[in-house]
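Just one protein chain is left out here, and the rest sit where they should.
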Amino acid sequence: MKDETMTRPVLRIENLCKSFGTTPVVTDVSFDVHPSEVIVIIGSSGTGKSTLLQCLNLLHLPTSGKIFLEDQEITAPGVNQDRVRRQMGMVFQEFNLFNHLTVLGNVTVGMTRVLGMPVKDAEKKAMNELERVGMADHRHKYPAQLSGGQKQRVGIARALGMSPKVMLFDEPTSALDPELTGEVLAVMQKLAAEGMTMIIVSHEMGFAREAADRVIFMENGRIEEQGPPDRMFTRPESERTRKFLSIITTGKAEPPSGSLGQDTL
Amino acid sequence: MLQFLLPGLGVTVSVTLIALCLGGCIGALMAVFRVYGNPVIKGLAASYSVVVRAVPVVVIIFILFFVISAFIDLSPFMSGAIALGFASGAYQTEIFRGAILSIPRGQMTAARGIGMSRAKAIRCIILPQAFRVAIPSLINEVTLVLKDSSLVFVIGVPELMRRAQYASASTMEPLLAFGTAACFYIVLTLTLSKALEAVEKRFAIQF
Partner (left out) sequence: MKEFFAYAVMALPDLLQGTVVTLQLTAGALVIGLAIGLPLSLLRVYGPKLIQPFCTAYLTVFRGTPLLVQLFVVYYGLPEIGLSFSRMAAAFITLGCNSGAYQCEYFRGAIQAVSRDQMKAARAIGMSRFQGIRHIILPQALRLVIPAWSNELIAMVKYTAIVFLIAVPDLMNKAKILSSQNFAPIQTYVLVALIYLVLVGFLSLVLHGIQRKLAVPGLDAGMDGR
C-alpha cells in the first residue's frame, strides 16, 4: 500500500449515504483514494457496491455525505455535474457502447462533443487509446459486430479518451463469457501498472489479489473491512469477510447470516 | 344540433360494423390463401392486398360504387359498406397473415401428427391461435375503419359527416356542426378501443 500521508487524495468520500425511497442502500461510507491507487471493492451482490460507484460520479446523487474530487466538493450545491463526470471515466457492466457509432466514433464523441476538441486531434488521441486496449484494428466496426470482450475494451478506451483523473469500473467482466474476461482484465492490469487511479467493483478475486493496492469489503451498504489484498485474503479480521471469502474461494455457500440486503441495480 | 347528428351516428356505426365483418371474412380468407395457397392463388391474394392498400380508400369507394351501380341497384349505404369492407379486407389480410406466420411451425406438424388434414389443421389449430395474436391489430383496425367510414360521405351516405354538413348548411354554424361531429368520433374511437382492450384482456391466453 502506498504511503497515505505523503499524497493528497484524488477522491475523498465522507460519510456517504444513499437510499432509494426509504430503502438505505449505501450507509455511512468514508474512504480516500490516492493518486495511482487501485482499489477493488468486493462483496455479495446487492450490497450497494454499484450504487456507491455510481454515486462517485454523480450518476446517482448521494442522499447525504460529501465527495471531494481533488480539492473541490462535488456534492456541494451548484456544482456542474457534467463537468465533474468528464473528469471521471466509467466502465459499465453492460458496456453501453453507443450503438450508432463506430468504435472510433464511440471514443471520439466525448472528446469532440463534450471537450470541444477538433475532430483530427480527437481521432489521433482516440487511436492512441484504442492501441492501448488493443482495438485499433477494429476502429471502423460497429458495436454489434464486436464480441463482449472487445466491446468492453472499447468501453475502457472511450473512458480513457476523456483523460480522466480516476477510472470507475462497475463489474466490468460480469457480463462476459468466462473465456473473454482475460483480455479485459489484462487491459485493466496494464492501466494499473501505468499508474492510473482506479476503483473497481468486481468479483474477480484473482485480479483483486494481483492488481489491487487496497481491497474494500462491503456488506449491507457499509464498509465491513478494508486493507491490502494479502492481508484481506489471508488474515481477514472480520468474521463476515472470512465467511464471504470462503464462499467465493471454495464455491460453497454457507447459510447467510442476517439479511443480505436486496438487489437494487 | 344533436337532432341533426344523432341519426348519422347509427349509420356510421352500422357502416363500420358491416365493413369490419366483411373485411374480416375477406382478410382471413386471403391471409390463408397468401400463406397456404398454390402459387396462382397466392399471387392473386397478394395482388389484391398490395393493390388495394396502395390506393386511397376514397378511390376504392368511388370505383366500387360506380361498378356496383352499373350492375345492380344497391343503396349508397350498402355500396359504401361493401367498398369499405373490400378496402379493410386488404389491411386485415396483412394482419391475419402476420398472425398466422407468427404461429410456430411445430403447431402444424403436431396437428398433422395427430392425423388432421391440412385444411382441418388450419381451421382448428392455426386460425384460432392466429386470431388471438391478431386481436391488438384488429382493435386498431376497428378505429381505422370507423374513421374511414366518414369517406362514404362522398357517395351520399347519410352518416355523421353528411349529417354534419346538413346541419352546417341549415344552422349556418359550421364550427359547431363539424366540431360536434368531431366530438362524436372521439367518443366513439375512445370508447370502442377501450372496451375492446378490456375484452382482449379478459380473453387473453398466455403463449
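Order of writing sets the chain letters: A and B. Residues in each chain are counted from 1.
Everything that follows uses one rule, which is that a residue touches a chain if its C-beta (ideal position, glycine included) is under 8 Å from a C-beta of that chain, and two chains touch if they have at least 3 such contacts.
Fair warning: this is a prediction, and the values are worked out from it, not measured in the lab.
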| item | value |
| --- | --- |
| Contact partner of the left-out chain, one of A:C17, A:V114 or A:I247 | A:V114 |
| Contact partner of the left-out chain, one of B:L44, B:V58 or B:L196 | B:V58 |
| Residues belonging to subunit A that touch the chain removed from view | 57, 59, 82-87, 89-90, 92, 94, 96-100, 109-110, 113-115, 142-145, 158-159, 162 |
| Residues belonging to subunit B that touch the chain removed from view | 51, 54-60, 62-63, 66-67, 70, 140, 143-144, 147-151, 153-154, 161, 164-165, 168, 173-179, 181-182, 185-186, 189-190 |
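Here is the rule we go by: only the chains that are shown with their structure count from here on.
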| item | value |
| --- | --- |
| Distance between chain centroids, defined by C-alpha means - subunit A, subunit B (Å) | 56 |
